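Of the protein chains in this complex, all but one are displayed in their positions.
Should a chain be cited, it is by its letter among A, B and C, assigned in written order, with residues numbered from 1 in that chain.
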Amino acid sequence: MRILRFVGRRLLQLIPVLLGVVVLTFLLVRVLPGDPIRSILGPNATEADADAARARFGLDQPMWKQFLDYLGGLFTGDFGTSIQSGAPVTGEMALRLGPTLELVVIAVTIAVLLAIWLGIWSARRADRFGDHTVRIFALFGNSIPEFWLGLVLILVGYAALGWFPAPSGRVDPDADLTPLTGADLVDALITGNGPAISSAAAHLVLPVLTLVIGVLAPLLRSVRASALEVLRSEAYAAAAAHGLPERTLLRGYLRRATLVRLPSLAALVFGTALGSTVLVEYVYSWQGFGQWALRGLLYRDYPVVQASVLIIAFAYVLVFLIADVVHAWLDPRVKI
Amino acid sequence: MAPPNISRRGLLQLGGSVALLMTTGACAAGSKDNPDSSASAGPAATTLRIAVSSYLSSWDQDFVGFDLTALMLFKNVYPYMIDYGVTKAGDSEILDTANITPTFAESFEPDSTQKIWTLKLRKGVMFPSGNEMKAADVKWSKDRAFAAQANVAGIYRTIGLTKPEQVIVKDDYTVEFHQEFPSALTKQIQAISLYVFDSVEAKKHATDADPWAKEWFAKNAPTGGYFNVTKATQGQEIELSANKAYPGTDGAKTPTIRLSVVPAAANQRLQLQAGDIDIALGITGQDLQDLKKVEGVKVLSAASNNQVMMTMSVTTAPFDDVNVRKALAFAVPYEQIIKNVYGGDARPVKSYVPLDMPGYAETGYPFTYDIEQAKAALAASGKTAVNSELVFEANNDEQQKIAVQVQAEAAKAGITLKLTPLDPATLGERRTQKSIPLQITTGQLWVNDVEYMLATFYVKGAALNYANLNNAELEEIYTKSHTTVEESARLQLWSQVQSILAAEVPAVMICQPNFNLPVREKVAGWVQPMDGLARLRYLSASA
Amino acid sequence: MPSETITREQAVTMLDIQDLSVVIHRPGRQVAALSNVSFSVAPGEVVGLVGESGGGKSMVARAIVGMLPSGSHATGRVGFDGADVLRMDAADLARHRGSGAAICFQNPRGALSPTRTVGRQLIDRLVTHQDMKGDRAAETAKELFAAVGIRNPARRLEAYPHELSGGMAQRVMISLATGCAPGLLIADEPTTGLDVTLTREILRQFRHAADTDGRGVLLISHDLASIAEVCDRVVVLYAGTVVESGPAAKVLREPAHPYTRALLRSVPDVGGGRVVATAGGMPLMTAAPHDCPFAPRCAHATDDCRSTRPETTMLDGDWSLACFHPQETPLAEAIAADLTTAATEPGDVVLKIEDAHVVYRSRFGSGGHHALRGVSLELRAGETLGVVGESGCGKSTLAKLIMGLVEPSEGSVEVAGKGVRKQSRAERTRAQMVFQDPIGSLSPRRTVGDSIAEPLRAAKVPAKERAQRVEAALGRMELDPSILTRLPHELSGGQAQRIGIARALVGRPDLIVFDEPTSALDVTVQAQILDVIADVASDAGHGSVFISHDLATVRGFADRVVVLYLGRVVEEGPVDEVFDRPKHPYTRALLGSAPRLGETRTADVQLVKDLDEADAATGCALAARCPFVTDTCRSQEQTLQPYGETRAACWRVPELTALIEKS
Partner (left out) sequence: MAAIEMAPVVSSNRDGRFAKVLIYVGSGILVVAALAALLAPLLTRWGPTEIDPSGTLAAPGGEHLLGTDGNGMDVWSRVLHAARLDLGIAVLAVALAVVVGTLLGLLAGYLGGWVDDVLMRIVDIFQAFPTFILALAVSALLGGGFFNLVVTIAAVNAPAYARLVRAEVRTLREMQYIDAAKTSGASTIGIMWRHLLPNSLTPVRVIAPLNCGWAMLTLAGLSFLGLGVTVPTAEWGSMISLGTSDVVAGRWWTSVPPGLALLVCVLGFSLLGEGLQERADAKRR
């Protein structure tokens, strides 16, 4: 299969990038000022205590040895042990990844769908009132800091109107949700837990809305521009000049041609959203990956930082790979 | 307790804080004895909801997990053999750090040499697994602590316990602790350290590579304390249920307590106002003043021994010159800080000795806000302007505000301060290096005694001697105080201490803020923990 | 418009445009795209609409399907089967488009939706206009594809537009238009960019549509010569007005309007006639003209022409004209009179290519595209070498090879006695090139003066001398020095190409390569530029290489000509010899397909299918398309053999004449 070969080749290309990320992160966290061991020991700890702790985490080894050990661990899926918690990073990360991915994937999916719909709608009314309104609103949404928008939405949606649950968790604990993937809504759907589904969904509304508002504008701009380009293309004019009905035009000639350029932008948006959900997570008490990574960074929890950077980088490049495959699927002109 | 030193963002709540002055040798404390705790006895509602700012980093108290949320939870879920009693202070109840009583244990008493302490366990105390709590559990737990070479092992050194062999099982219900030397601090230290694991259960999860089941305990809560953890969603929520098997009389009053992690203070506040949480542990500053006016919410308030100060390193320029230190002490707007940062809810301090501590004298800190005098003091040092940095905890609103106020006023006296907020890792490292010229520190002394204060802050080698003070007279007084028992003689020493410190000026004493905790009106039974770690068992909710 | 100009019976007329004027309002400007245009098309009739770009041809097409650009203000009447397209409501318009009139767009690849298979696109039309469903539509689609000459239609239905060659795409476009079953088929520049061998084939499709299906066909083209053969009538547009219209034979042979004549004389003739250029360019109208728009360029213009717009008058039968001074001299004589030949003495060798191969490697994996295979050439100062061939034959690669822009994988290239890759910066300017895209070959953000001086800068000519030489070069191109400070996008195509030639000349190079220098220009402008090039090429100081897909342009001034096919030289020799007595079947086919004014004839050799690079594997490159192919051709590599003054790479040359007569 051509597509498999393409994916394979791209995966191979990822190796130097990810290796670069690993090396860079490894060096970076160690160059940063701050001692991870001191942050876990009490003020009364002696140097001997600190040395013992250092030895426990292998931080007494020479740098190259630490790196090789770490690299060796990576190949077996072992991201090391968190200095803060003493637990394996792999497990903690698995727990934290679900909530964030749930948030980002849902938000970006909604944003992309909304952008497609609104963008085409807007392009078909190019330069009329509706078009301007939609675009200006999207720009407004894009101009508000997410953390502030989050607070405003909480004030309105929770405190004033009381429509949404308290932003203190992701699912009602009384719903007795069995955690499987860490993504509450997914877990609730898998286990068919009705109350949990509605509770998880209700908790998702505001944070997802915050993210969607934040990322809609660039997607919308892109879809609208592509749609306009298609609408003004000779190809579309030809189809219209041959008297094809609206529906055929929209479905067969406008939509797919419009979406061709979207995947890579969507991937970029996804990557940015993944890297910056920490703000939204903070405001909505969403105990996800961003919070975990940032905390790790502030405490210089080396294995946590290394793992989180690597995972975000991996997710990032993976999403771009997916985007390229989708692009190739949408656009027959792309050779892969 | 201090407004829990939980920062606005909850990301940094540990913050290298000095809140936990649980350290080093100092002799016994002044005594206070009215052990009768009269916890309020309203009809217990079934569930209390508490918002905390962050999730605990680990459930394993031996190995890692040195953060405030964790330590607070440990106090409630680990079975501690002995603990502080409760006493009245004014209108409110506080933990009595001088009165340590057996809880899960039957008794904990020394022999006549004060070197051998015998711990007698109650019979029939059950872990939830069905295993009985026995001497073997204590032994295994202490062996584990020594093996960890961390928290407990470090503290045990101060009372002459360094090897597992010093913990001897006498019979199923008796364990002896053989100290290398007698210590007046044994009870204090053991109150912090004498918690036990369900060793039978723990051994099931031990492996050759991991004989102490570290991995298991990093993720799984210990059992058998006042509360058992019935559910824990990592990063998000913990559900505690009262341990029905608690053998004593003052078991948990609320059947279920839910702790949910809400990092944003504004968010905690909204939820408290809406009644979605009952207690908010992460609210500080102006919010507290605001909440006093909110219907359905009350702010528990009490005088506190929490000291807020700015420590100057006497060995680091420019504060190696006492006149510069004095100049800064004159340049700090004490009243304005109390008003602007604490909304007036703090007491000005006139001594290095905390208010309410025996020996406190108004003359111990002869500095008031006076820019002219500050300039004069600076002139006396031969300089007209100095530069330094002011270090404080990143994301600690209170310290940040203090820093801002100080910076503005100090500048008027010719002291230019660069504000340097530091994250915990960097702060910890720089404190170890003893290279911070000026830093804001806050904290409580667990023992209400000047000797303990000296041992903590002002003698050579004291863990929190960030001033790097090394004063021969103080060292002498400190040594003398070990053997001075008579009250008036001690007070005599303390008065000397205060005049020496007033001359040395190792720190700017900003104020002693009052303790405040916003809760829903139905919450009752709050006992103010002098170690900053809330004992949830006293809490109840009136319907 | 006075109705007496319409002589055809209204009853048989399908399209009847009367007095159509279109003004387009744009912020800050206004364009009178069409002014009082009238003409008609009857079923079964092929009408050619000719004129240069900007004349309003496409606007007519758009008006017919009711798709004028926004801001358009249309007056008059576009009658179609009795209804007026301009007054149709949305529903009527939707019915009219496609089934009434269907357009074949100019750029078929651009006009096919890139993300839908061509089969789907065709079926969409069938479903919409012929009410077909499922299998029947698919079956009909296959038939339609076969009808326009697409081999293996079932497979092609699944293809996406980008997978098609230009000729194939044009066929698909035609099938899409006919798939609408329209009364009127409009073809907008259907053969632009197509090779000569294909052009005829495509045009024949339209004739076929008119003859067998009885459709009216409106054939829009800038190139009178190529559509002449298939049209019944032609309408000549200039600056939005109809200047002449009438039966094709008459208008083409005895054009009465000076513009029509200028247009025809601007087209180079493969038979050897040199073009006659008409100065100036088409004006952009802001309002309907009150004078003769052609007057400023017209040799016969009088004060009348400059003050009054000539009425459209009938000459004879269908033949109408809008001119005060109808011309009557036969055109052919006029051309013959202008024919000149420049002869110069050959000088030093300025270009020597020996057995050059060029392979474009693909970035990943093996293989690559073999663009040139064993090309050897030699050129002396004062000589002009013509290089001709269809697109994809390696012409441009040859140019790049000479300029050192690509490296030969084998063989060598020497310019002025020095290997191309070993040249210093200054030496590199010894060879200069004039590019295909006049505006695109000028750096968009550099002024004209800057661009011209670039070779001098590389040669480290001092600033003062630079200015002098730039001005001199500019003078030779008859351009005003004020143009020096302009940016490329402010130039017309003709101006830009003059700048390009000036740049090539300014460094006094040993060799100038002209790579399709006029293919992007309008006919009359092309004639002007060809004039300039002929002048430049006749300089004794340098050699010239003139590359073109259009055989006729080469004939005008080349001394020798080389015919390329799939990266190989298949024939070379003196220009008149090659053109008048072609040897290689491919050359014969090319020449046979080239349009000739006033002559209707069929090529003596017809290639059997479209050019496909995959055919070039072994043996004779032409084997797959040659009607005279034998097994020997398929297995043996053909090399250049001398046949008289020319050399050709075909072993059957001696027997060809006999073979052709036999067929």
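Going forward, a residue touches a chain if its C-beta (ideal position, glycine included) is under 8 Å from a C-beta of that chain, and two chains touch if they have at least 3 such contacts.
On a predicted model such as this, the values are computed, not experimentally measured, just so you know.
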Neighbouring shown chains of the undisplayed chain, as defined at the top: A, B, C
Which residue of B:47, B:158 or B:407 touches the chain not shown here: B:407
Full-complex contact with the absent chain, from C:175, C:278, C:432 or C:495: C:432
Contact residue for the chain not shown (choose from A:104, A:171, A:260 or A:312): A:312
Contacting the left-out chain in the complete assembly, out of C:37, C:102, C:168 or C:403: C:403
Absent chain, residues of chain C that touch it: 19, 25-27, 66-77, 86-87, 90, 400, 403-405, 425-426, 428-429, 431-433, 435-437, 440-446, 451, 454-455, 457-459, 500, 503, 507
Touching residues (missing chain, whole complex) on chain A: 16-17, 20-21, 24-25, 28-29, 31-34, 126-128, 132, 135, 139-140, 142-148, 151, 155, 159, 217-218, 221, 225, 228-229, 231-232, 237, 240, 271-272, 274-276, 278-279, 282, 290, 293-294, 297, 305, 308-309, 312-314, 316-317
Missing-chain contacts mapped onto chain B: 9, 11-12, 264-266, 269-270, 285-287, 290, 333, 336, 339-340, 394-395, 397, 400-401, 403-405, 407-409, 419-421, 423, 426
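The criterion applied here is as follows: only the chains that are shown with their structure count from here on.
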Distance between chain centroids, defined by C-alpha means - chain B, chain C (Å): 89
Inter-centroid spacing, chain C versus chain A (mean Cα positions, whole Å): 52
Where chain B touches two or more other chains at once, by residue number: none
List of chain B residues in touch with chain A within their complex: 9, 11-12, 14, 16, 18, 20, 22-24, 51, 54-55, 57-58, 60, 63-67, 149-151, 153-155, 214-215, 218-219, 231, 233-237, 239, 258, 260-264, 266-267, 270-271, 273-274, 276-277, 394, 423-426, 428-429, 431-432, 463-464
Touching residues on chain C, where the partner in the complex is chain A: 65, 67, 94-99, 102-103, 105-107, 110-116, 120-121, 124-125, 127-129, 160, 162-163, 173, 176-177, 180, 364
List of chain A residues in touch with chain B within their complex: 33-36, 38-46, 48-49, 52-53, 56, 82-88, 91-92, 95-96, 99, 151, 154-155, 158-159, 162, 166-170, 173, 179, 282-285, 287-288, 291-292, 294-295, 298-300
